[in-house]
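The complex appears here without one of its protein chains, the remainder shown in place.
Letters A, B and C mark the chains in the order given here, with residues in each chain numbered from 1 onward.
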Amino acid sequence: MSEQRVHELRPEHYHTTFGPHAPALTVESGDEVIAWCADARGLDANGEQIGLESLAGPAGARREVSNPVTGPIHVVGAEPGDALAVEIREVTPTRGWAWSTTPAEFGFFSTEDISGPTSFTPPQWAPEEQREFRWELDLERMTGRLTLERSRAEAVEIPLHPFLGCLGVAPERGETRMTMTPGRHGGNMDCPQVGPGTTVYLPVYEPGALLSLGDCHAAQGDGELCGVALEVSCRARVRVELVKSRAMRWPRAEDGEHIMAIGSARPLRAAYAAAHVELLAWLVEGYGFDRFEAYQVLSQVGTTRIGNVVDPNYSVVARFPRQYLP
Amino acid sequence: MSEQRVHELRPEHYHTTFGPHAPALTVESGDEVIAWCADARGLDANGEQIGLESLAGPAGARREVSNPVTGPIHVVGAEPGDALAVEIREVTPTRGWAWSTTPAEFGFFSTEDISGPTSFTPPQWAPEEQREFRWELDLERMTGRLTLERSRAEAVEIPLHPFLGCLGVAPERGETRMTMTPGRHGGNMDCPQVGPGTTVYLPVYEPGALLSLGDCHAAQGDGELCGVALEVSCRARVRVELVKSRAMRWPRAEDGEHIMAIGSARPLRAAYAAAHVELLAWLVEGYGFDRFEAYQVLSQVGTTRIGNVVDPNYSVVARFPRQYLP
Amino acid sequence: MSEQRVHELRPEHYHTTFGPHAPALTVESGDEVIAWCADARGLDANGEQIGLESLAGPAGARREVSNPVTGPIHVVGAEPGDALAVEIREVTPTRGWAWSTTPAEFGFFSTEDISGPTSFTPPQWAPEEQREFRWELDLERMTGRLTLERSRAEAVEIPLHPFLGCLGVAPERGETRMTMTPGRHGGNMDCPQVGPGTTVYLPVYEPGALLSLGDCHAAQGDGELCGVALEVSCRARVRVELVKSRAMRWPRAEDGEHIMAIGSARPLRAAYAAAHVELLAWLVEGYGFDRFEAYQVLSQVGTTRIGNVVDPNYSVVARFPRQYLP
Partner (left out) sequence: MSEQRVHELRPEHYHTTFGPHAPALTVESGDEVIAWCADARGLDANGEQIGLESLAGPAGARREVSNPVTGPIHVVGAEPGDALAVEIREVTPTRGWAWSTTPAEFGFFSTEDISGPTSFTPPQWAPEEQREFRWELDLERMTGRLTLERSRAEAVEIPLHPFLGCLGVAPERGETRMTMTPGRHGGNMDCPQVGPGTTVYLPVYEPGALLSLGDCHAAQGDGELCGVALEVSCRARVRVELVKSRAMRWPRAEDGEHIMAIGSARPLRAAYAAAHVELLAWLVEGYGFDRFEAYQVLSQVGTTRIGNVVDPNYSVVARFPRQYLP
């Protein structure tokens, strides 16, 4: 095996879509990439706003800096029908604070989530009550602290677990999807499992796979309930490896404890189904389980985590503990 | 007003996506277009299969001839924030038969609709039972006839009402969506209301609007239950007119009887909500209804039709009878 | 055939649940019943409020007058596994006005519909904006008129089509369900099709079937969008007939134009599925269709109506035109 190369990618242009775009970087299977990423509003490591002129794509893609991603990375030799293994080695916040908000027109309890806002469906959280929150990050102790202004306690301090909200490739069937949307191609899955120690397997749909990443969350609860996590810029270090002829219908992942599959769809039941069907397929094809025995054992030992219930598709992570693998 | 021009568009290339593609034709507001369209499998007026080499787009878009559309048509002066009025003047089948099927992996009762097919979720309709149906079309009497082979009756004959399953523009936010998917940009709505006598209003997201159309259905029931209508090639005649600064969140339409809005989403409730919210917005903004009185009166006189419950997004048509408009 | 008897039922007690309650009337198959029904708030023909002391059942059922029904009617000989045919011969409003409202905590756009109201999910329609509407009914011309106070028009006048919002039997498995909820036993289906000229077939789950009815709507649009129709007291005349050994999973119905099945469930897709599966079963078992040919033909000629999208279960009516029956 050839020596592993390390590439550093500091983007000149950002994309707000996953699609068959011109690569920002070309690497070989086995290479490592250090990618610098702005946060979900396009604030960089210095807290400076990236401009609309930094965005790539047609007119519609250059109107708003929303979940800009770094990439795409072309992986030499990747062809439709392959899988791309992305080992996440490091996700490091690059500044000492994160923003969050409880938005009026986004999030699990917003009207937007149901039908789109109009004067007929005023947001449940009145706009004047939309609140901005600033979390102070202690990157030594890896904690985040929020001052509470109206509650009985004065502050809350929580451990950080930075991960990539967005990780994806060019979608299937020639589609270009906004980075807000997760799907079979990965995308904005917002799953805390997509962090250091995890290898994510993405299906390849276009030559070169065209991997992009970004949207670091320094911490997040299940479901990203209000629609916004501890949003921060980051430096991510990933190793990409090509797995030839490995068809998958949904992203898979593994860490030291679990093998996993991630389904993203609406309604929530469809995401739940996609994740579990893909995990069952892996148990049978990859580990020699009979399918009914896999179904039975998964029903008794499987755990399920909810990535997001706020994005254009919801994301569900189905997990099977490694200790029960044959 | 200048003289109306008539353009004829016989496609050299077909698209299986709606997106910011290079125009096949450029027209001015008020012009009429006669567009020749292949059917959903790419069979043309002669029943000949168009080839993969006729498809445009990146690799992923050239793998399967699925719902190929004719276009895009660039309308001079169309800008984001405008609406495009598409008056459907004629939809004429161009051959004497239509195909249909009850597919194993598509349609309202298929497993595909829930979670995607794998060996874990065998189709409910076993593949050997997937059935092809050929409807003979009498274009004089405008009827379709299906011979029944296993039922108590020998045949069924139904009236035809040809319409465009696909009608849409380039999507918002720089996205490119496969022609199978309906959305805010129109697309594969599969609504029988989108036929002769109806004017459809589509939101404009990209310069020129970039209108495409196709997927003629000679007849179809509500919901397109099995996922396939009487599929046939056609010649469509439409007149396009630009409506400046008419923001809409979902397609609107009108005919002699109703004003309508069409929502496309999953789950079905979200499509239902989108259509009715958009229609309420029109009643208030366009017709001087107070919003609570609009809500009350729509609740008592509105009718709702289901376009499709089988595509990647379901489509619902909310209708308000003209006779109760102020 | 024996002479048909006519019974008149003026209730002493009202029920707010469907269940295995003591009968208010016992009839034989073939008999006709004239039942007097209060409206959904318990206002009778004189506009007087029936009292809590008129309600039957345990403590929880006597706290609110909500959708009180008249009955139950015991049909001699009805056993689980039979069906009860209820021919609706007349539904006549018994007063000259109907009330409606656009409630803050009920209806398709209310938060209640999603998760129940709390201070965390304020209703989308602020309570001070909840509006009451009074429709004047002209029972000669069969029209309803609403004065508009804030819209460009002064009034709207619509034709009446009175029907029974509630029609049901004691539910399966020994359950007692509140009259707000539709299900396999019928109940609060809120389908305009359940009116004069229609025969509804209900599955029998308890000895005697135990039919109850009420909740007259003088008019209503598809879906009962705001959750409230033109609510009025009525006199209903129905003929009941026992159909032995006719197992059905969901209510069926027929009129001069269609055979129908009514599914009630959440989400909307499940109600849609239940109605269409039941209708397909009827086409095969009752009319000699092959099941794939039934699926194909229903897909091309079926029409679907939405009864309600506001009750604890949504109701969908799947229809097949009589003219295409073998």
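In this text, a residue touches a chain if its C-beta (ideal position, glycine included) is under 8 Å from a C-beta of that chain, and two chains touch if they have at least 3 such contacts.
Everything numeric here is computed off the predicted structure, so don't read it as measured data.
> Using the touch definition up top, pick the residue from A:Ala59, A:Leu225 or A:Val243 that touches the left-out chain.
Result: among the candidates, A:Leu225 touches the missing chain.
> Of the listed residues A:Leu52, A:Val76 or A:Leu148, which contacts the missing chain in the full complex?
Once the missing chain is taken into account, the touching residue is A:Leu148.
> Could I get the residues of subunit C that touch the absent chain, sorted low to high?
For subunit C, the residues touching the absent chain are 16-17, 19-20, 57-64, 80, 114-116, 118-121, 170-178, 205-207, 249-250, 263, 265-267, 269-270, 273-274, 276-278, 280-281, 284, 291, 295.
> Which positions on subunit A touch the chain that was left off?
Residues in contact with the chain left out: 100, 102, 108-109, 125, 129, 131, 133, 144, 146, 148-153, 156, 158, 219-230, 267-269, 272-273, 276-277, 287-290, 292-306, 309, 324, 326.
In the analysis below, only the chains that are shown with their structure count from here on.
> Using only Cα atoms to place each chain's centre, name the chain farthest from subunit A.
Ranked by distance of C-alpha centres from subunit A, the top chain is C.
> Subunit A to subunit C: how many Å between their CA centres?
Taking the average C-alpha coordinate of subunit A and of subunit C, the gap between them is 47 Å.
> Roughly how far is subunit A from subunit B, centre to centre by C-alpha average, rounded to an integer in Å?
Computed value for the inter-centroid distance: 33 Å.
> Got the subunit B residues that touch at least 2 other chains?
Touching at least two other chains: 267, 269, 273, 277, 295.
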